[in-house]
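Missing here is one protein chain; the remaining ones are kept as they sit in the complex.
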Amino acid sequence: MDWLAFSLSLQLAAWTTIVLIPIAVVVARVIAWRRFAAKGFIEALVALPLVLPPTVLGYYMLTVFSKNSLLGGAYQSLFNQSLAFSFEGLLLASLVINIPFAIQPMQRAFEAMPGELREAAWCSGLSRWQTFLRIEFPLAWTGILTAAVLTFAHTLGEFGVVLMVGGNIPGETKTIAIAIYDRVQAFDDRQAATMSALLLMFSFVAIGVIYFVNDRFKQRFH
Amino acid sequence: MQNARSDPSKPARFWLALILPMWVVFAIPVFAADKPLIAVASSLNGVIGPISQGFALHTGQQVRVSFGASGSLTRQIVQGAPFELFLSADKSYVDILIDNGLAATSSEIYATGRLVLFVPDNSPLPGNPALAELPSALEDGRLQRLAIANPEHAPYGRAARDALQFLGLWQTIQGKLLFGENVAQAAQFTTSGADAGIVSLSIAQDLASSGQGTYILLPESWHQPLHHYMVLLSPAGKVARAFYDYLKQSGAQQIFRKFGFSTPTPSQ
Partner (left out) sequence: MQAKHGLRVHLEQAAPIPLNVSFDCRPGELVALVGPSGSGKSTVLRCIAGLNTPTEGLVACNGDEWLNTDRGLNQPPQKRAIGIVFQSYALFPHLSALENVTVAMQHVASDQRKTRALQLLRTVNLDGLDKRRPHQLSGGQRQRVALARALAREPSALLLDEPFSSVDQATRRKLQRELAGLRGSMAHPIILVTHDVEEACLLADRVCILYRGQSLDIGSPTKILNSPRHKLAANLVGLTNVFRGKIIAHQAERNITLLSWLDYELETRHCSRFAAGSTVDWVIPPQHILLHQRVRPSRGERENPVHGSIDELVVLGEAASVTLMVDDSSDATMTFNLPMHVVQRNQLKVRDNISVSLRTEGIHLMPPGVENG
């Protein structure tokens, strides 16, 4: 049981969720409520990581992270370490991969809210921020929770991209999914089985939480 | 334009158009039965092509090749994948197949690999490296990232670990290692951000010829020999056996040497 890899996976999942969710809230709200010409285009962009194989994403990450690229070079000069093969690089890749998991559930939740509710709040004297806190958030929180849990669980299981750009460094980029793969390659079935069972249980609980919460919440208003 | 319904020959043509491709699809295995499936360790990526071409010229027969990490391929064979011959990068995986009763013969060495230290073009390490450079490069921080194959399961990774242990650098270099799933990925890491890598000679030759860097051979005494073993598997047919024999003959052996492998002397 590679606890270091498991702890690394948890950290990656936690950081991805913490960073991505607030950004996704803002973006999801805009997409849900503003009418603008490029809306379909933006929605397609958001959905793109869902349909691209991890190898495509991995390839682009490698290109973008390399010292010769704009981003990679800038990072190198700022922090004096390479973006590729680092936890930060993995985090960045993870943020990109999880965009649809974070944005789409929230977007649905915001879209399900009639626009007139916000207008009624404004006309009742609530500022935009108060409207978000007291009206929008309580009505959309299941969407936000779903987004958070999905992002967390999906990052825990992320394999293809990590395999391609991580470098398999223990404590830095060797996540539990990679650890399982290595154990399988080395014919260490016992370890592989233990770690797989743990990951399976974790993911099942996470998904179970989403469905349970969504179910209970739905009952309240009907 | 004739109405489809009124033309009596149309339905027949429709069904024929439907059935014909299906027959072709289902018939393919029949045609392909003479082209056996060979499992080949990915460290032999460049060399197998010319060898199988040579085989085709020599015998008029053809083989189909499937590349992968030795460990993955072994697992697939254990699960029943229809390979007839397995060209591994080491002995342990071949032994697993023999122990599981899946082999038709005992194992044989067909080639031996060599390790090199490869320095990519944009690395802080100097080109045409001297091996003595390594410890100092580590110390003064020029060597931040060294890519090797994963010693947990990749033969070239194990050899790289042996070499680093021999140099007494294994402990100090721990935090700076990048592990590729196999030697090919280690090479890929080397050219896309690592400062240097320990890879196979055949891969290094390939990279150097396309101008991506320079390399130096690591002495064989620094690591366990990288003997590549092969074994015929139970379902092996005539063509597979012919290929097996061909690999041991001088034509194939010459190609191995050209690609940076050393070949067994007749006594081995």
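In this document, chain identifiers A and B correspond to the written order of the chains, with residue numbering beginning at 1 in each.
In this text, contacts are C-beta pairs under 8 Å (C-beta built on N, C-alpha and C of every residue); 3 or more make two chains touch, one makes a residue touch a chain.
Everything quoted here is computed from the prediction, not taken from an experiment.
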(message) For the full complex, can you list every visible chain touched by the one that's not shown?
(response) A
(request) Have a look at A:L8, A:A32, A:V64 or A:A121 and name the one touching the chain we're not showing. (result) A:A121
(request) Could you tell me which of A:L10, A:V30, A:L91 or A:L139 touches the chain that is not displayed? (result) A:L139
(request) Name, in rising order, the residues on subunit A that touch the hidden chain in the full complex. (result) 114, 116-117, 119-127, 134-135, 138-139, 220-222
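Just so we're on the same page, only the chains that are shown with their structure count from here on.
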(request) Indicate the whole-number Å distance between the mean C-alpha point of subunit A and the mean C-alpha point of subunit B. (result) 35
(request) Please name which positions on subunit A make contact with subunit B in the complex. (result) 62, 65-68, 72, 81-82, 84-85, 163, 167-169, 174, 181-187
(request) Flag every residue of subunit B that touches subunit A in the complex, lowest number first. (result) 69, 71-72, 74-75, 96, 122, 144-145, 147, 150, 152-154, 175, 177-181, 189, 192-194
